[in-house]
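Removed: one protein chain of the complex. Kept in place: all other protein chains.
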Amino acid sequence: MALKLSELAERFGGEVHGDPDTTVSKVATLAAADSDSLGFLANPLYAPQLGATAAGIVVLNADAVDDCPCAALVVKDPYLTYALIASELYPDPELQSGVHPSAVIDPQATVADSCQVGPGVVIEAGVQVGDAVVLGANCVLSRGVSIGAHSRLHPNVVLYDDVMLGERCVLHSGVVIGARGFGIAKQADASWINVPQIGSVTLGNDVEIGANSCIDRGAIEDTVLEDGVKLDNLIQIGHNVHIGAHTALAGQSGVAGSTKIGANCLIGGRATINGHIEICDHVAVTGAAGITHSITKPGIYSGGIVPMDDAVSHRKNSVRFKQLDKMARTLKKLERAVFKDEG
Amino acid sequence: MALKLSELAERFGGEVHGDPDTTVSKVATLAAADSDSLGFLANPLYAPQLGATAAGIVVLNADAVDDCPCAALVVKDPYLTYALIASELYPDPELQSGVHPSAVIDPQATVADSCQVGPGVVIEAGVQVGDAVVLGANCVLSRGVSIGAHSRLHPNVVLYDDVMLGERCVLHSGVVIGARGFGIAKQADASWINVPQIGSVTLGNDVEIGANSCIDRGAIEDTVLEDGVKLDNLIQIGHNVHIGAHTALAGQSGVAGSTKIGANCLIGGRATINGHIEICDHVAVTGAAGITHSITKPGIYSGGIVPMDDAVSHRKNSVRFKQLDKMARTLKKLERAVFKDEG
Partner (left out) sequence: MALKLSELAERFGGEVHGDPDTTVSKVATLAAADSDSLGFLANPLYAPQLGATAAGIVVLNADAVDDCPCAALVVKDPYLTYALIASELYPDPELQSGVHPSAVIDPQATVADSCQVGPGVVIEAGVQVGDAVVLGANCVLSRGVSIGAHSRLHPNVVLYDDVMLGERCVLHSGVVIGARGFGIAKQADASWINVPQIGSVTLGNDVEIGANSCIDRGAIEDTVLEDGVKLDNLIQIGHNVHIGAHTALAGQSGVAGSTKIGANCLIGGRATINGHIEICDHVAVTGAAGITHSITKPGIYSGGIVPMDDAVSHRKNSVRFKQLDKMARTLKKLERAVFKDEG
């Protein structure tokens, strides 16, 4: 497929810079592009590559256009516009309806004819699978699971009993949804008893979950991810968590049980979010931060980690961290002694 | 099933508050309960919901009973009592003995007739599976694995060679037990050679492992989790680790190789525990803490993370962290100068 610059401007907005008849049929990095490639400049880190690019068309914003040696589409949000164009050039593969003969489908399950069911898939009783759903090889859908139309499960996903997915959800390989929450109670003899986890997990529409991430079922009510929530890989979502629409969590972050995160939040990679707290809408949490308390005002929050350093300096400063309270007291004493007359 | 308050008091202990003939048949949160529901109050965070609950019976402790608008079972440990009652109302599903025709069982494996073996399960030579074990779809039991009676493996669990499970163990989906420990030795040409990991993994009775958690096999002797150990999701247990009975680890925590953790410890979520250290019995580690040295006294330990803050303040304070040793020296100098006469 070839796309012409003038068409792109028409369909996706933005201003044409250079020859409106320039066409591209693939995407590339600015550094590796040739004249048939679409490139983009969104992160200023890569601005130095613009001047020497051999791309056919670059998507960029107005600030950068003067440095662009080739045709360009000048837009406000180059990353978004690039995403929209690239999605045209690289459409999702079409599904191949049909059930592989090695799939095991309970007669009491309902699977739409338009679905693609891969080898080794297991579908238990009471499961409902909507139109045009793709179930990758070896996925397991336990009793009572429900999957909305046009969702796609990559191979080796496991959904426990009664998990509900909306439409157009994407679950990557190794995802486990609905395992029991970590609810255990200590008995007199020091052993633990499991607290029944009778809630399930409900995902809205357009939710995407990264590889090997886990979402636990609720203790009593469901764990809920609203429409458009995006999770990266290796994320842990504890029981009873509620995540608002269009909130995104980057890789290896974790949310402990019963916490409520608002809509349109951005949680950085490896962030740790305590249990039983509430985070309002429009909060950004920086990578690796530890969020220990509720957040009631939109904004950017950090904490958790201290800066990187060479190992020797870090060790020295770390020792002082353990003396910090003592240092603060000494400092107060000194202040009183030195400035007593100036108070 | 309906349970009457008077019976509950008899069977589980505690004092009856209100009408002893009150019955319930399900559980609910205090906020969502109706008159047929059992609720509980264990976490003081939820105390404000008690006054308006429409529950039939609430399990709570003596402090809260005056605020309870309905019948109650007054006990010392409401969470434990709730767990015991809820387990009656929501029993584990009964197993359906039998082997699915798509399971692949080596003739030299022994699987008790009472077991439930799901589709796509693979059982290699020398495996021994005890009575009434449930093997979920697509589980793989490699050579020489042994599983005690009444254990349950959810779908897509992999056990490497010779892994041994006690009785009543529960492994959630995606668990991998017995992969080789990360033992590598550097050669003269900078490449790595694998150090053979000839130990295996031994789990006691009543061990539960959360989804996608990994337990590596020992380098020489086994990695060991004693009776009643509970692991949440996405946890890493390195080779040669030994975890004492009834110790629980919350999600995404990790224990590096050759560390020994005592019995009855509680390890918070995302905690990082160094290798080659020893932690005594009855230690609690707070969430996200980094435990770098052995702990020889029972108690609560923290460290690792600094408090959350708005991003700007955190950045300012972080800069100072790198000056902390210098600050401490200046402070000492000042102290000497100002208080020299008072020494």
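Lettered A and B in written order, each chain numbered from 1.
We take it that a contact is a pair of C-beta atoms (placed from the backbone, for glycine too) under 8 Å apart; a residue touches a chain by one contact, two chains touch by 3 or more.
Predicted, not measured: the structure shown is a model, and the values here were computed from it.
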{"item": "Touch with the omitted chain, as defined above, among B:A112, B:V195 or B:A311", "value": "B:V195"}
{"item": "Option touching the unshown chain, where A:V65, A:A248 or A:C280 are the choices", "value": "A:A248"}
{"item": "Contact footprint on chain A, counting only the chain that is left out", "value": "27-29, 32, 43, 45, 77, 79-80, 82-84, 86-87, 89-90, 100, 102, 118-120, 136-138, 154-156, 172-174, 206, 208, 210-212, 227-228, 230, 232-234, 245-246, 248, 250-252, 263-264, 269-270, 287-288, 305-312, 314-315, 318-319, 321-325, 327-328, 331, 334-335, 338-339"}
{"item": "Missing-chain contacts mapped onto chain B", "value": "102, 104, 120, 122, 138, 140, 142, 156, 158, 160, 174, 176, 179-180, 182-187, 190-196, 198, 212, 214, 216, 220-221, 234, 236, 238, 252, 254, 256, 272, 274, 276, 284, 286, 289-293, 299-307, 309, 313, 316-317, 319-321, 323-324, 327, 330-331, 334, 337-338"}
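FYI, only the chains that are shown with their structure count from here on.
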{"item": "Gap in Å, rounded to a whole number, between the CA centres of chain B and chain A", "value": "25"}
